[in-house]
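Every protein chain of the complex appears in place save one, which is left out.
What follows is chain A.
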Amino acid sequence: MASLTPQVTTPAVPGTAPARPGRPRRPRVWRGVVLLLAAVYFLVPLIASFVFTVKAPDQGFSLDAYGEIFSAEGFAGSLLLSLGLGAATIVIVLLLTLPAVVAVRLGAPRWRPVLEVVCTLPLVVPPITFVAGISTVLRWGPDYLASTPFYQTIIAVQDPGFPIVLVLAYVVLALPFAYRSLDAGLGAIDVRTLSEAARNLGASWPHVLLRVIVPNMRSAMAGASFLTLALVLGEFTIARLLSFQTFPVWIYTISGAHAQVSVAVSVFSLLITWLLLLALSSAGARQRSGS
């Protein structure tokens, strides 16, 4: 996760702090200790899980559990659904947040705290409250509206093939992360001067946004996208309570029947997430070195 917010973490590297005379070794020692503790904390469960999945009572070592993942009922469907939801959520949350953050910064800096609070609000609402609200709204469909487009919309957003209602819910949940990431990215460039320079050269506002601001915010947008994707791939409560078969829900469903397979799936999904992280952060790094 640390590599997601390079602007924040880079200056904080303790090793770069000038060591005070008299106690020169302290920071290094502490760094090692912290690293070790963190490594133990993260790696022990991971290794334990992995060992559990590859240990067969009679043969000793077998990757059967991993093989079973791919043949298990509903694996591909739920994974694709989650990835699709993730992609849709990323697109919508970026389309919503980026213009808003840019507009507030350029046009109404006084409203920035308001936007910040609004975007942070989803963090303080417990998912259970959130989902209760959503299902109440979805159930509310008076009969006299049965033949109207409104009612059909309510039905359509709950299509189990691609539940738009989940996308909407995830967009709300992802707002705080996307906002933070984009706001930090925007703070790193002189948006006002750049957009005025572009306007002066004849660029319309959409052109300024797409050709000037977006290319200079690639790493911030990659960060926002990754956080959103990680959130969607891990979200359980809402999907489960609204009875949609997303990837985390599927893992949960399968875990009752095949303990080993379900743990293997968890390890596998961690691996996918890491690969995506690597891809996104290297995309961000490429942009940084190119600019």
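Before moving on, here are some points about what is shown:
We adopt the following convention: contacts are C-beta pairs under 8 Å (C-beta built on N, C-alpha and C of every residue); 3 or more make two chains touch, one makes a residue touch a chain; residues count from 1.
As a working rule, contacts and distances are computed from a predicted model.
Look at the chain that isn't drawn here: its UniProt entry, checked against "ABC transporter ATP-binding protein", "Gluconate 2-dehydrogenase", "Polysulfide reductase NrfD" or "Flavoprotein", names it "ABC transporter ATP-binding protein". Considering the whole complex, the residue from A:Asn216, A:Ser262 or A:Ser281 that touches the absent chain is A:Asn216. Across A:Ser71, A:Thr136 or A:Thr193, the residue that sits in touch with the chain not pictured is A:Thr193. Only one residue from A:Ser204, A:Ser243 or A:Ser282 touches the chain missing from this view: A:Ser204. For chain A, the list of residues touching the undisplayed chain reads 189-190, 193-194, 196-204, 207, 212, 215-216, 287, 290-291.
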